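Omission of a single protein chain aside, the complex is shown with its protein chains in their original locations.
For clarity, chains are labelled A and B in written order, and residue numbers in each chain start from 1.
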């Protein structure tokens, strides 16, 4: 409450009399803050990141040991109850869910504000072991509950898609010191499409919904028209502070597409077709940060209340005018920056393809370019549904076309199991400075039963992104401090051979007939008597 | 190579041929159990006759009423009238002049002129006017049911308290409420008393934007408006975390004063208290919530004119009337559910019945037996067993394994089996039959010679 601006306190105090003042203090355990970050990108697009954070001070995750007994009553003010219930019901310590549409262009857009930008849905959670139900049972329950909460098909992230990639995913918060160990569960669903029906429940988790504060800019019509958009939910526990829920929405919009004059000027009106008319009264802080261009002339209206480090800040909670619209303009037309001159925004350039014309076999080929002038070590994670079978013995690596040993180390490989377990392939790659490493591996594609195919079987199956995590210099341990920011490759589509779906009865009849014909002929040969027939007068001898 | 007479060749001998046919049959017969094992579904037999037997029973609960000696004989007419009324609802009334031995409690009527005063299991009544005796007792012992209002029985309820601000940006809003103390003071005492019937989980939240789904007209809200008051599309009240039924209690803070009843009940859903800012005190709101909770759970209000002064919020008369009502209801519906399961399983041949279903049904039957056994001895025990019975019976009824039914019509099965059996097995059968006939002919011939 200390950060709540004075005017708000006056408002509250004016109608909270007597005992009600005591009530106000009971909400001090919760704190909500919101932030919008807008970043003009060098290809003329604009990236916006909405982040909403709720702190539940002093709270701890539910221990799985207590699952058998009744939970404590949960009383929340700004913390989303629907999410809180799920976290308590399945004793989840840390949770990350992202649902995105489109392909994040690292080369032009740099790192995203929120790291989880894999196409489709990605869910990972840390849960403590112990108590009456196993981690996998709770993981299944969690998937189903989130699926219901966000109207998404997360429930289909079953054991056929669930992995535990410990090298690339480390807890982002703290893990309580419980008797049982904490386990990681990770699943991705590249074919999930994000749409309005997912956004509506997302907005309901915000204390001010999309009716006041920064969230009022979240206009579905414009969000889903963007070149890239995605939402994410993060639940973390910080040992000294409490439970933090972060909800965020990112989008990349293209002002050039809407402009007739090759200008990349933008404003809230042009990006979202909305403006901020009211503050969210329960937000302890509410800020808009605009990344200011460094090399070109521009104008920003209204001017930010403060600016430092090339970022213009607007504080919506400061008494005075509420900037209902912010607009940025450039005096000249936009010139698309051409090629090599541009400075790389991320250290790696990635390319992943599945080659081979056959529907039975193929090659997985990766090209990883290290753009830095120094050697770089990265964690490489590949998770594949069991439809794709790796042949690890064919894994080979070349640097700029020459075979090179010792590039791949710390390989951890869990082969897939039909109808139950996906592949997990993790390794650490050492990338020499300013070079391109090519990896290749033979794969085979599964032949499925006709009931295993999706309704649109000819479309193929989406394969999840590979993940690369650069390691910070010199560290050998894998923990939150040594891992850099995750980079996702685009997803892939695999084409599997299909049987003829109209054939079940035909096949039963054909195959059985051929078998019965051979069986019957053999049976007759073995059991019937030979006789000599005189053909002239057709009687037996 | 010269021609041999076919019948002299070794492999043409009858016994070789018959051994071959027999060897085919041995393999086929050995494979029959495998056939059974690979195509059968687990379908345990259910105790159908026991279920039908049980379902035809009707539970009756006894109530003992002790009248002051002198009035035992003079109030015969009221006694008969009461016995008749209650008998229709499954309750047998016995009037006594003194204390009845046994654990089932006795209600004691006393003569008094202070009006109707309730305390513990006692009632003071002015016997000079007998006319109201049977009505009062019937309302206290078996109150009229408020069927549509009361939430259906569930062993667990989730109580969700929500403070809704219609629009917090309008200035008229309440930021927070002291929900814990409200619950502690007004709700927990009730829940403690009702814990025999239900378990409760409590949660609460505050929302700052909860628009109404309709435009409030300047005039009073009509009853239709009340029925659409809850804007479930915008208010995220329910959650998907558990399957327990939820009772909602909503404190609604309108952005501008609404002309409407301060509080109202939505049947089986919950209660709403509309409260105008600026102040919101839990002492204003939670007593209303408590009353609404009692109505929703079927605790009947005391008849008009009855005074009740004890410390515990729900009187014994009320609590035990509720127990009787829920016990009768649960027993009846668990009997119905069991009968439905048995009928369903009988009707649908392909429905699997696993051990868990069978065990649940047997346990439910045992619980029902205990209900009947304890009905004359202990109301609490009876009530407990009837909640057990309904929980087990519903669990059996909704067991997902029974839905794993593969609904293959018989034609489908024949269509799958026919191509193989028609063309492969028929020659084998024909050969066996032919050999058998030939063997019999041979034997007859041998006997004749």
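Quick note on the criterion: a residue touches a chain if its C-beta (ideal position, glycine included) is under 8 Å from a C-beta of that chain, and two chains touch if they have at least 3 such contacts.
Going forward, contacts and distances are computed from a predicted model.
Engineer: Name the omitted chain as UniProt records it, choosing among "PIG-U-domain-containing protein", "Small ribosomal subunit protein mS31", "Golgi mannosyltransferase complex subunit" or "Ras-related protein RABA2a".
Structural biologist: Listed in its UniProt record, the absent chain's protein name reads "PIG-U-domain-containing protein".
Engineer: Which listed residue (A:416, A:470 or A:484) would be found touching the missing chain in the intact complex?
Structural biologist: Reading the full complex, the residue touching the unseen chain is A:416.
Engineer: Even though one chain is hidden, which residues of subunit A still touch it in the full complex?
Structural biologist: 357-361, 386, 389, 391-393, 411, 413-418, 442, 444, 446-451, 497-500, 503-504, 507-508, 510-511, 514-515, 517-519, 521-536, 541
Engineer: Just the residue numbers, please: which parts of subunit B touch the chain that's not shown?
Structural biologist: 1-4, 6, 9-11, 16, 19-20, 23-24, 26-28, 31, 34-35, 38-39, 406, 408, 416, 420
In the analysis below, only the chains that are shown with their structure count from here on.
Engineer: Quick one: report the Å distance separating subunit A from subunit B, using the average Cα coordinate of each chain.
Structural biologist: A distance of 42 Å separates the two centres.
Engineer: Flag every residue of subunit B that touches subunit A in the complex, lowest number first.
Structural biologist: 3, 6-7, 9, 12, 17, 20-21, 24, 167-169, 171, 173-180, 183, 199, 201-209, 211, 234, 236, 239-242, 277-281, 415-416, 419-420, 422-424, 427-428, 431
Engineer: Would you tell me which residues of subunit A are touching subunit B in their complex?
Structural biologist: 11-12, 14-17, 19-20, 22-24, 26-27, 70-71, 73-79, 81-82, 85-86, 88-89, 145, 148-149, 201, 204-205, 207-209, 211-212, 278-282, 505, 508-509, 512-513, 515-517, 519-520, 523-524, 526-527, 529-532
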